[in-house]
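Encoded as structure tokens, the structure appears first; notes follow it.
What you see is the complex with one protein chain gone and the rest in place.
Now for chain A:
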Amino acid sequence: MIPATFDYVRPGTVDEAVTALADAGEDAKILAGGQSLMPLLRLRLAYPDSLIDLDRVDPLREIRDEGDTLMIGAMATHHQVVRDPLVREFAPLIARATETVADPAVRHRGTFGGSLAHADPAGDLPAVALALDAVFLVRSVRGEREIPAADFFVDWMTSAMEPDELLLSVRIPKLGAGWGAHYEKFHRTAQAWAIVGVACAVRRENGTVGEARIALTNMGSTPVRASEVERAVAGGAVSEAAFRSAAEHAADGAEPPADLHGSSEYRRHLATVLTARALAAAAS
């Protein structure tokens, strides 16, 4: 189908983009890579009055080393993120999860920031951002503010950003020596969304688990932190048995959706199995 009509604005700078977003009012939408928004426009599930296209706002594509953190610009494409040496070294969980997103052509256009702003709990990157305690930097004409990942994902496809706010970049605390990471994604076919996914990072300390960070994809209306499992493995042995028993708590408190790919019960079961696998892979 053909999208409904809209005004099109193509800013060249962040300031122009923020002003355009404020001027356009509540029914404006940011266009990033378009890999989620364009199908919605075509199906007429979205019909904004205006689109503010960030395609030519090049500074938003930057990925930068900021000492203890890594700054990933909102418009960095999935393709760029997967190949970036800084991401591969200091945030391998992001590289691994992004490799599983969609297909090469979608990864050429789709962006890191777009995936997070979209706040789809079935998307792979929200859980990753949550597990890594990422911090979101957003700006409007009213000023800039930071939103921690734990507060960013509010509900299904709903973030804590106001309609006039633009996501500029995301700060990722670096995981240094001793950390291992893994993204375990369960899906039925190639190029498919996760039925359930597990983002996991583990720090080993003298043969035990020093600390674990775990968050789940598609287990509720937002990504879900598996805090019970994190507590259960901390200080314990690096062993599959220990991981399996801790992972029994993976779905505690989660309210997973039911759809044609699986019932809620099935997803709960998957969460426990995949979390044990993710822990073992991240710790190895």
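Just so we're on the same page, contacts are C-beta pairs under 8 Å (C-beta built on N, C-alpha and C of every residue); 3 or more make two chains touch, one makes a residue touch a chain; residues count from 1.
Keep in mind that, in the parts below, contacts and distances are computed from a predicted model.
Student: Which of the following names does UniProt give to the chain that is not shown: "Tryptophan synthase alpha chain", "2Fe-2S iron-sulfur cluster binding domain-containing protein", "Cytochrome P450" or "Permease"?
Tutor: Cross-referencing UniProt, the chain left out corresponds to "2Fe-2S iron-sulfur cluster binding domain-containing protein".
Student: Determine which one of A:A102, A:A117, A:V233 or A:A251 touches the chain that has been left out.
Tutor: Of the candidates A:A102, A:A117, A:V233 or A:A251, A:A102 is in touch with the missing chain.
Student: Write down which of A:Q191, A:S239, A:S263 or A:S284 is the residue touching the left-out chain.
Tutor: Per the contact definition at the top, the residue touching the missing chain is A:Q191.
Student: Kindly state which of the options A:A4, A:V141, A:V154 or A:A237 is in contact with the chain not pictured.
Tutor: Within the whole complex, the residue contacting the unshown chain is A:A4.
Student: Go through chain A and note every residue touching the omitted chain.
Tutor: Spelled out for chain A, the touching residues are 1-8, 10, 34-35, 38-39, 41-43, 51, 53, 55, 79, 102-106, 108-109, 190-191.
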